[in-house]
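So the structure is just underneath, and the comments pick up after that.
Let's turn to chain A:
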Amino acid sequence: MASSNRIGDPVGSLQEYRNLAWKCVRCGLCRMVNPEKVIHPSWWENCPAGSRYKYETYFAPGRHELVRALTAGNPELGITERMVEAVFTCTSCGHCQANCHPIKELQPMNVGLALKRHLIRMGHGPLEPHHVIIQSILNYDNPWMSPRSGRAKWTNKVKQLKIKDASKEKVEVLYFPGCNDSYVPGLVDVSRTTARILSAGGVDFGILGAKERCCGSTAFRVGAVEMFEKYKRANVQQLNSLGIRTLVTACAGCYSTFHNEYRGELAFEVLHIVEFIARLLEEGKLSFRRELNKKVTYHDPCHIGRYGGLYDPPRRILSALPGIEFREMYRIREYSFCCGSGGGVKTAFPELALETARKRVLEAMDVGADTIVSCCPFCEMNLTDASNADPGSPRVVDLMELVSEAL
Partner candidate 1 sequence: MKDQVLSDLAGLFGPDHVTRDEERLAAYFRGPVPSIPLVAVSPSEAGQVSELVRYAGSQSIPLFTLKDVRFSVYPPASGGIVVDFSRMNTIERIDARNLSASIQRGVTWEQLGRELERNGLKTLLPAASTSPYVLEDMVSRVIMRSAARYPEAQVSNLRVVLADGRVHPTGSHALSEDGCDSKDDGGPNLSRWYFGAEDIYGIPVRATIWLYPVPRTEEFLFFGFEDLAPALSALRNIPRKELCDQAMVMNACYVRHLVPGCTAPLPSWLFWAGCEGRPQHVEHLTRTARQDAASLGGKELPELREPLAPALHRVWKRPSDSHGFYTFIRRIPEFHAAVTSQAKTDLGELFVAHAYGRAAWCEFDYLEPLPHAIDATVETTNDLLLEKGAYFDRPLGTLADKFYRGNPAYLEQITRVKRMMDPNRILNPDQLLTGV
Partner candidate 2 sequence: MEAPDLRTEGLGLTVENLKAVHEKLAEALGPEWVSDDPAILTCYFRDFTARVGKWPNLVAMPSSTEEVQAIVRIAHAHRVPVVPYSTGFNHGGTALPQWGGILVDLKRMDKVLQVDEEGMTITLQPYVLNARTYAVANCYSALEGLPLKPALPMTMGSASTLCNYVSRGFSGIAGKHGGHPENIVNMTWVLPDGELLKIGPGSFPNVGDVPIQFGPGPDISGMFISADGMMGICTEITIKLFPEQKYEKLFYLIPATQGDQALKDCVEFFYKMSQENLMLFIYKMCHTDALVMLPDEMNPADLMHMIPEHAVMLILAGLTEEELEIKEQIMLEIAQECGLTPANIEMLAQMIGITMHKDMFKKIYQAGKVMKPKGSFQWIAGYYRLDRVPELMEDYKKIVMRYWKPSDPRISYELAMSGTHLQGPLQFGRATTIEFDFWWDPGNPEDVKRAILTLRQMGEMMMEHGVIFAKNLVGTYELLPRLGVYYDLVCRAKAMTDPLNIMHPDVMPVGGASFI
(Lines give C-alpha, C1' and ligand atoms only; values in the text may rest on other atoms or scores of the structure.)
Protein backbone atom coordinates (compact mmCIF):
# COMPACT_ATOMS: atom_id res chain seq x y z
CA MET A 1 0.00 0.00 0.00
CA ALA A 2 1.37 3.37 -0.92
CA SER A 3 2.40 5.62 1.89
CA SER A 4 0.00 8.47 2.52
CA ASN A 5 2.84 10.81 1.69
CA ARG A 6 3.11 9.34 -1.82
CA ILE A 7 6.48 7.89 -0.86
CA GLY A 8 6.89 4.73 -2.84
CA ASP A 9 4.34 5.84 -5.40
CA PRO A 10 5.16 5.49 -9.08
CA VAL A 11 7.28 8.40 -10.23
CA GLY A 12 6.21 10.33 -13.29
CA SER A 13 8.12 12.30 -15.87
CA LEU A 14 9.77 15.57 -15.12
CA GLN A 15 7.00 17.50 -16.85
CA GLU A 16 4.42 16.03 -14.53
CA TYR A 17 6.10 17.79 -11.64
CA ARG A 18 6.41 21.20 -13.23
CA ASN A 19 3.35 22.70 -11.67
CA LEU A 20 4.25 21.30 -8.29
CA ALA A 21 7.69 22.82 -8.68
CA TRP A 22 6.16 26.27 -9.03
CA LYS A 23 4.38 25.73 -5.78
CA CYS A 24 7.55 25.17 -3.79
CA VAL A 25 7.99 28.36 -1.91
CA ARG A 26 10.97 27.74 0.34
CA CYS A 27 8.94 27.32 3.49
CA GLY A 28 11.80 25.10 4.64
CA LEU A 29 9.82 22.27 6.21
CA CYS A 30 11.81 19.98 3.97
CA ARG A 31 15.11 21.15 5.36
CA MET A 32 14.67 20.19 8.98
CA VAL A 33 13.02 17.63 11.17
CA ASN A 34 9.37 18.56 11.40
CA PRO A 35 9.25 21.48 13.85
CA GLU A 36 6.68 19.60 15.90
CA LYS A 37 9.19 16.84 16.41
CA VAL A 38 12.34 18.76 17.23
CA ILE A 39 12.96 17.48 20.71
CA HIS A 40 16.61 18.19 21.10
CA PRO A 41 18.05 21.33 19.56
CA SER A 42 21.22 19.59 18.41
CA TRP A 43 19.37 16.98 16.38
CA TRP A 44 17.31 18.87 13.87
CA GLU A 45 18.81 18.18 10.47
CA ASN A 46 16.96 15.88 8.15
CA CYS A 47 18.59 15.98 4.74
CA PRO A 48 21.94 14.21 4.35
CA ALA A 49 22.97 15.96 1.15
CA GLY A 50 21.63 19.35 2.18
CA SER A 51 23.32 19.17 5.56
CA ARG A 52 26.60 18.42 3.88
CA TYR A 53 26.62 20.68 0.84
CA LYS A 54 24.36 23.46 2.14
CA TYR A 55 23.57 25.02 -1.23
CA GLU A 56 19.87 25.29 -1.93
CA THR A 57 20.26 22.98 -4.93
CA TYR A 58 21.02 20.04 -2.68
CA PHE A 59 17.86 20.48 -0.70
CA ALA A 60 14.34 19.73 -1.89
CA PRO A 61 13.56 23.31 -2.95
CA GLY A 62 16.59 23.20 -5.18
CA ARG A 63 15.36 20.09 -6.90
CA HIS A 64 12.01 21.69 -7.47
CA GLU A 65 13.76 24.64 -8.99
CA LEU A 66 15.79 22.39 -11.29
CA VAL A 67 12.59 20.79 -12.51
CA ARG A 68 11.01 24.16 -13.13
CA ALA A 69 14.04 25.36 -15.04
CA LEU A 70 14.50 22.17 -17.08
CA THR A 71 10.86 21.95 -18.09
CA ALA A 72 10.53 25.54 -19.21
CA GLY A 73 9.59 26.00 -22.86
CA ASN A 74 13.16 26.99 -23.53
CA PRO A 75 14.98 25.17 -20.78
CA GLU A 76 16.60 27.71 -18.55
CA LEU A 77 19.49 25.45 -17.71
CA GLY A 78 21.92 23.09 -19.26
CA ILE A 79 22.97 19.98 -17.36
CA THR A 80 26.21 20.49 -15.46
CA GLU A 81 28.37 18.29 -13.26
CA ARG A 82 27.15 20.20 -10.28
CA MET A 83 23.58 19.43 -11.18
CA VAL A 84 24.39 15.78 -11.57
CA GLU A 85 26.06 15.76 -8.18
CA ALA A 86 23.16 17.59 -6.53
CA VAL A 87 20.67 15.11 -7.96
CA PHE A 88 22.57 11.92 -7.30
CA THR A 89 23.64 12.79 -3.76
CA CYS A 90 20.02 12.50 -2.73
CA THR A 91 19.57 9.28 -0.76
CA SER A 92 15.83 9.29 -1.54
CA CYS A 93 15.18 8.89 2.16
CA GLY A 94 11.81 10.60 1.84
CA HIS A 95 12.16 12.79 4.91
CA CYS A 96 11.52 15.95 2.91
CA GLN A 97 8.39 14.48 1.41
CA ALA A 98 7.17 13.18 4.75
CA ASN A 99 7.26 16.75 6.02
CA CYS A 100 6.07 18.55 2.93
CA HIS A 101 3.33 16.42 1.49
CA PRO A 102 0.85 16.55 4.37
CA ILE A 103 1.04 20.33 4.29
CA LYS A 104 1.57 21.32 0.72
CA GLU A 105 0.97 18.09 -1.18
CA LEU A 106 4.28 18.37 -2.96
CA GLN A 107 6.51 15.36 -3.65
CA PRO A 108 10.08 16.56 -3.36
CA MET A 109 11.59 13.10 -3.13
CA ASN A 110 9.67 11.83 -6.15
CA VAL A 111 10.84 14.94 -7.96
CA GLY A 112 14.39 13.94 -7.11
CA LEU A 113 13.81 10.46 -8.50
CA ALA A 114 12.35 11.93 -11.64
CA LEU A 115 15.42 14.11 -11.99
CA LYS A 116 17.71 11.10 -11.71
CA ARG A 117 15.85 9.39 -14.49
CA HIS A 118 15.86 12.48 -16.61
CA LEU A 119 19.60 12.87 -16.30
CA ILE A 120 20.11 9.24 -17.23
CA ARG A 121 17.85 9.66 -20.21
CA MET A 122 19.85 12.69 -21.25
CA GLY A 123 23.05 10.67 -21.05
CA HIS A 124 24.35 11.99 -17.75
CA GLY A 125 23.99 8.75 -15.87
CA PRO A 126 24.09 6.19 -14.51
CA LEU A 127 27.16 7.37 -12.66
CA GLU A 128 30.14 5.17 -13.25
CA PRO A 129 29.95 3.37 -9.86
CA HIS A 130 26.24 2.79 -10.44
CA HIS A 131 26.90 1.51 -13.90
CA VAL A 132 28.97 -1.22 -12.31
CA ILE A 133 26.08 -2.23 -10.09
CA ILE A 134 23.62 -2.31 -12.94
CA GLN A 135 25.90 -4.42 -15.08
CA SER A 136 26.49 -6.76 -12.19
CA ILE A 137 22.79 -7.29 -11.71
CA LEU A 138 22.36 -8.00 -15.37
CA ASN A 139 25.31 -10.34 -15.43
CA TYR A 140 25.12 -12.04 -12.05
CA ASP A 141 21.67 -11.28 -10.65
CA ASN A 142 23.31 -9.42 -7.79
CA PRO A 143 25.12 -6.11 -7.44
CA TRP A 144 28.23 -7.64 -5.89
CA MET A 145 29.73 -9.21 -8.99
CA SER A 146 29.55 -12.49 -7.19
CA PRO A 147 28.67 -15.82 -8.81
CA ARG A 148 25.08 -16.98 -8.63
CA SER A 149 26.22 -20.27 -7.21
CA GLY A 150 27.45 -18.53 -4.11
CA ARG A 151 24.10 -17.02 -3.17
CA ALA A 152 23.09 -19.84 -0.83
CA LYS A 153 26.47 -20.49 0.74
CA TRP A 154 25.20 -18.97 3.96
CA THR A 155 23.08 -22.08 4.44
CA ASN A 156 26.18 -24.24 4.94
CA LYS A 157 26.41 -23.20 8.57
CA VAL A 158 22.76 -23.92 9.24
CA LYS A 159 22.39 -27.26 7.52
CA GLN A 160 20.71 -28.61 10.59
CA LEU A 161 17.70 -26.47 9.81
CA LYS A 162 17.11 -28.46 6.63
CA ILE A 163 15.79 -25.43 4.82
CA LYS A 164 13.45 -26.33 1.97
CA ASP A 165 14.08 -25.44 -1.64
CA ALA A 166 11.04 -23.40 -2.57
CA SER A 167 11.65 -23.91 -6.26
CA LYS A 168 11.14 -27.62 -5.81
CA GLU A 169 8.85 -27.92 -2.81
CA LYS A 170 5.69 -25.99 -2.08
CA VAL A 171 6.01 -23.86 1.01
CA GLU A 172 3.77 -21.37 2.76
CA VAL A 173 6.44 -18.79 3.23
CA LEU A 174 9.32 -17.84 1.01
CA TYR A 175 12.22 -16.39 2.92
CA PHE A 176 13.94 -13.95 0.57
CA PRO A 177 17.33 -12.94 2.01
CA GLY A 178 18.23 -10.58 -0.80
CA CYS A 179 21.68 -9.92 -2.20
CA ASN A 180 23.27 -8.19 0.79
CA ASP A 181 22.29 -10.78 3.33
CA SER A 182 23.38 -13.49 0.91
CA TYR A 183 26.78 -12.21 -0.11
CA VAL A 184 28.16 -9.53 2.21
CA PRO A 185 30.42 -10.83 4.96
CA GLY A 186 29.04 -9.69 8.28
CA LEU A 187 25.53 -9.59 6.86
CA VAL A 188 25.20 -13.24 5.95
CA ASP A 189 24.71 -13.88 9.66
CA VAL A 190 21.41 -12.09 9.33
CA SER A 191 20.24 -14.74 6.89
CA ARG A 192 21.31 -17.51 9.23
CA THR A 193 19.70 -15.96 12.28
CA THR A 194 16.52 -15.24 10.36
CA ALA A 195 16.36 -18.83 9.23
CA ARG A 196 16.90 -20.02 12.80
CA ILE A 197 14.15 -17.77 14.05
CA LEU A 198 11.69 -18.93 11.42
CA SER A 199 12.54 -22.48 12.25
CA ALA A 200 12.13 -21.88 15.97
CA GLY A 201 8.74 -20.37 15.23
CA GLY A 202 7.65 -23.51 13.45
CA VAL A 203 7.22 -21.69 10.15
CA ASP A 204 6.87 -23.69 6.98
CA PHE A 205 9.39 -21.78 4.88
CA GLY A 206 11.84 -22.24 2.05
CA ILE A 207 14.35 -20.28 0.01
CA LEU A 208 15.18 -20.05 -3.66
CA GLY A 209 18.88 -20.41 -2.99
CA ALA A 210 20.99 -19.92 -6.09
CA LYS A 211 17.86 -19.35 -8.14
CA GLU A 212 17.04 -16.21 -6.20
CA ARG A 213 17.52 -13.06 -8.28
CA CYS A 214 18.14 -9.55 -7.21
CA CYS A 215 14.90 -7.68 -6.56
CA GLY A 216 16.37 -4.85 -8.62
CA SER A 217 16.18 -2.31 -5.83
CA THR A 218 19.65 -0.84 -6.26
CA ALA A 219 19.13 -0.37 -9.98
CA PHE A 220 15.83 1.30 -9.38
CA ARG A 221 17.19 3.58 -6.69
CA VAL A 222 20.00 4.85 -8.85
CA GLY A 223 17.51 5.82 -11.53
CA ALA A 224 17.89 2.95 -13.99
CA VAL A 225 14.15 2.54 -14.28
CA GLU A 226 13.95 1.11 -17.76
CA MET A 227 16.44 -1.60 -16.92
CA PHE A 228 14.59 -2.29 -13.70
CA GLU A 229 11.23 -2.68 -15.39
CA LYS A 230 12.63 -5.22 -17.80
CA TYR A 231 14.48 -7.10 -15.07
CA LYS A 232 11.45 -7.17 -12.84
CA ARG A 233 9.33 -9.15 -15.27
CA ALA A 234 11.33 -12.34 -14.79
CA ASN A 235 11.12 -11.99 -11.04
CA VAL A 236 7.40 -11.57 -11.11
CA GLN A 237 7.01 -14.67 -13.21
CA GLN A 238 9.31 -16.71 -11.03
CA LEU A 239 7.85 -15.65 -7.70
CA ASN A 240 4.23 -15.97 -8.77
CA SER A 241 4.86 -19.50 -9.94
CA LEU A 242 5.88 -20.69 -6.47
CA GLY A 243 2.38 -20.81 -5.00
CA ILE A 244 3.50 -19.16 -1.75
CA ARG A 245 1.24 -17.27 0.58
CA THR A 246 3.84 -14.95 1.98
CA LEU A 247 7.22 -13.57 1.01
CA VAL A 248 9.22 -12.50 3.99
CA THR A 249 12.52 -10.67 3.86
CA ALA A 250 14.92 -9.15 6.35
CA CYS A 251 16.14 -6.63 3.80
CA ALA A 252 14.42 -3.28 3.93
CA GLY A 253 15.35 -2.58 0.32
CA CYS A 254 13.80 -5.77 -0.96
CA TYR A 255 10.76 -5.24 1.21
CA SER A 256 10.21 -1.73 -0.10
CA THR A 257 10.78 -2.78 -3.70
CA PHE A 258 8.38 -5.70 -3.60
CA HIS A 259 5.87 -3.61 -1.68
CA ASN A 260 5.97 -0.56 -3.89
CA GLU A 261 7.65 -1.19 -7.23
CA TYR A 262 6.07 -4.59 -7.66
CA ARG A 263 2.71 -3.39 -6.38
CA GLY A 264 -0.26 -5.16 -7.90
CA GLU A 265 1.87 -7.73 -9.70
CA LEU A 266 2.52 -10.27 -6.97
CA ALA A 267 0.13 -13.03 -6.02
CA PHE A 268 1.10 -13.12 -2.33
CA GLU A 269 1.62 -10.85 0.61
CA VAL A 270 5.00 -9.27 1.25
CA LEU A 271 6.14 -8.85 4.81
CA HIS A 272 9.26 -7.64 6.42
CA ILE A 273 10.67 -10.02 9.00
CA VAL A 274 9.81 -7.60 11.81
CA GLU A 275 6.14 -7.84 10.92
CA PHE A 276 6.38 -11.57 10.73
CA ILE A 277 8.11 -11.98 14.05
CA ALA A 278 5.75 -9.55 15.75
CA ARG A 279 2.97 -11.82 14.52
CA LEU A 280 4.72 -14.92 15.82
CA LEU A 281 5.13 -13.30 19.21
CA GLU A 282 1.48 -12.37 19.35
CA GLU A 283 0.53 -15.93 18.42
CA GLY A 284 2.81 -17.25 21.15
CA LYS A 285 4.95 -19.14 18.67
CA LEU A 286 8.14 -17.51 19.85
CA SER A 287 9.40 -16.84 23.30
CA PHE A 288 12.60 -15.47 24.74
CA ARG A 289 14.66 -16.99 27.52
CA ARG A 290 18.01 -15.27 27.60
CA GLU A 291 18.74 -11.84 29.12
CA LEU A 292 20.62 -9.62 26.72
CA ASN A 293 21.84 -6.77 28.99
CA LYS A 294 22.23 -4.12 26.40
CA LYS A 295 21.39 -0.44 26.10
CA VAL A 296 19.85 -0.39 22.71
CA THR A 297 18.63 2.24 20.35
CA TYR A 298 16.74 1.60 17.14
CA HIS A 299 17.49 3.22 13.80
CA ASP A 300 14.37 3.34 11.62
CA PRO A 301 15.42 2.41 8.09
CA CYS A 302 13.84 4.61 5.46
CA HIS A 303 12.68 1.65 3.42
CA ILE A 304 10.54 0.05 6.04
CA GLY A 305 9.84 3.28 7.87
CA ARG A 306 8.81 6.13 5.63
CA TYR A 307 8.37 3.79 2.67
CA GLY A 308 6.47 1.09 4.52
CA GLY A 309 5.05 2.58 7.68
CA LEU A 310 6.63 -0.09 9.88
CA TYR A 311 7.58 1.72 13.07
CA ASP A 312 5.84 -0.27 15.76
CA PRO A 313 6.66 -3.92 14.97
CA PRO A 314 10.41 -3.60 15.59
CA ARG A 315 9.69 -1.70 18.79
CA ARG A 316 7.28 -4.35 19.95
CA ILE A 317 9.96 -6.94 19.39
CA LEU A 318 12.55 -4.91 21.25
CA SER A 319 10.24 -4.41 24.19
CA ALA A 320 9.73 -8.18 24.37
CA LEU A 321 13.45 -8.96 24.49
CA PRO A 322 14.62 -9.56 28.06
CA GLY A 323 17.33 -7.35 29.50
CA ILE A 324 17.07 -4.64 26.86
CA GLU A 325 17.16 -1.08 28.06
CA PHE A 326 15.64 0.71 25.11
CA ARG A 327 16.51 4.35 24.40
CA GLU A 328 14.94 6.19 21.56
CA MET A 329 17.03 8.59 19.56
CA TYR A 330 15.70 12.08 18.94
CA ARG A 331 14.92 11.63 15.26
CA ILE A 332 12.75 8.58 14.97
CA ARG A 333 9.87 7.07 13.05
CA GLU A 334 8.70 9.30 10.21
CA TYR A 335 11.37 11.77 11.26
CA SER A 336 14.23 9.33 11.43
CA PHE A 337 17.53 10.59 10.02
CA CYS A 338 18.71 8.61 7.04
CA CYS A 339 21.88 6.56 7.52
CA GLY A 340 23.22 8.11 4.34
CA SER A 341 23.61 5.06 2.19
CA GLY A 342 20.43 4.94 0.13
CA GLY A 343 19.81 5.98 -3.45
CA GLY A 344 23.20 4.73 -4.53
CA VAL A 345 24.96 7.32 -2.41
CA LYS A 346 27.09 4.77 -0.56
CA THR A 347 28.50 3.59 -3.84
CA ALA A 348 28.97 6.87 -5.64
CA PHE A 349 29.61 9.25 -2.75
CA PRO A 350 31.14 7.13 0.02
CA GLU A 351 32.42 10.12 2.00
CA LEU A 352 28.97 11.65 2.17
CA ALA A 353 27.50 8.33 3.22
CA LEU A 354 30.10 7.89 5.93
CA GLU A 355 29.77 11.44 7.21
CA THR A 356 26.00 11.04 7.44
CA ALA A 357 26.31 7.74 9.26
CA ARG A 358 28.76 9.23 11.71
CA LYS A 359 26.21 11.86 12.64
CA ARG A 360 23.68 9.12 13.28
CA VAL A 361 26.12 7.17 15.43
CA LEU A 362 26.82 10.31 17.46
CA GLU A 363 23.12 10.67 18.05
CA ALA A 364 22.98 7.10 19.30
CA MET A 365 25.85 7.82 21.65
CA ASP A 366 24.07 10.93 22.85
CA VAL A 367 21.21 8.82 24.15
CA GLY A 368 23.65 6.48 25.87
CA ALA A 369 23.19 3.43 23.68
CA ASP A 370 25.87 0.77 23.46
CA THR A 371 24.11 -0.95 20.57
CA ILE A 372 22.41 0.37 17.47
CA VAL A 373 19.81 -1.97 16.08
CA SER A 374 18.30 -1.80 12.65
CA CYS A 375 16.53 -3.96 10.08
CA CYS A 376 18.21 -2.96 6.88
CA PRO A 377 21.47 -4.29 5.51
CA PHE A 378 22.34 -0.99 3.86
CA CYS A 379 21.87 0.89 7.13
CA GLU A 380 23.84 -1.71 9.00
CA MET A 381 26.74 -1.62 6.57
CA ASN A 382 27.00 2.12 6.61
CA LEU A 383 26.47 2.55 10.32
CA THR A 384 29.04 -0.16 10.98
CA ASP A 385 31.56 1.68 8.84
CA ALA A 386 30.88 4.82 10.86
CA SER A 387 31.05 2.99 14.14
CA ASN A 388 34.38 1.45 13.17
CA ALA A 389 35.72 4.85 12.21
CA ASP A 390 35.22 6.23 15.70
CA PRO A 391 36.50 4.15 18.62
CA GLY A 392 34.09 3.78 21.48
CA SER A 393 31.07 3.94 19.20
CA PRO A 394 28.12 1.66 19.77
CA ARG A 395 28.07 -1.70 18.01
CA VAL A 396 25.68 -2.08 15.10
CA VAL A 397 23.56 -5.20 14.88
CA ASP A 398 20.54 -6.42 13.00
CA LEU A 399 17.43 -6.94 15.07
CA MET A 400 17.41 -10.59 14.03
CA GLU A 401 20.71 -11.13 15.82
CA LEU A 402 19.24 -9.91 19.08
CA VAL A 403 16.14 -11.99 18.58
CA SER A 404 18.20 -15.06 17.89
CA GLU A 405 20.39 -14.39 20.92
CA ALA A 406 17.37 -14.15 23.15
CA LEU A 407 15.75 -17.39 22.03
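A few points about this structure:
Please note the rule applied: a residue touches a chain if its C-beta (ideal position, glycine included) is under 8 Å from a C-beta of that chain, and two chains touch if they have at least 3 such contacts; residues count from 1.
Criterion applied: all candidates are chains of the complex that A comes from, given by their letters.
All figures in this text were calculated on a predicted structure; none of them were measured in a lab.
Among the candidates 1 or 2, the one that touches chain A within this complex is 2.
Remark: chain A residues 18-19, 21-23, 25-29, 31-33, 35-36, 38-41, 44, 54-57, 61-62, 65-66, 69, 76-78, 80, 82-83, 86, 100, 103-105 touch candidate 2 in the complex.
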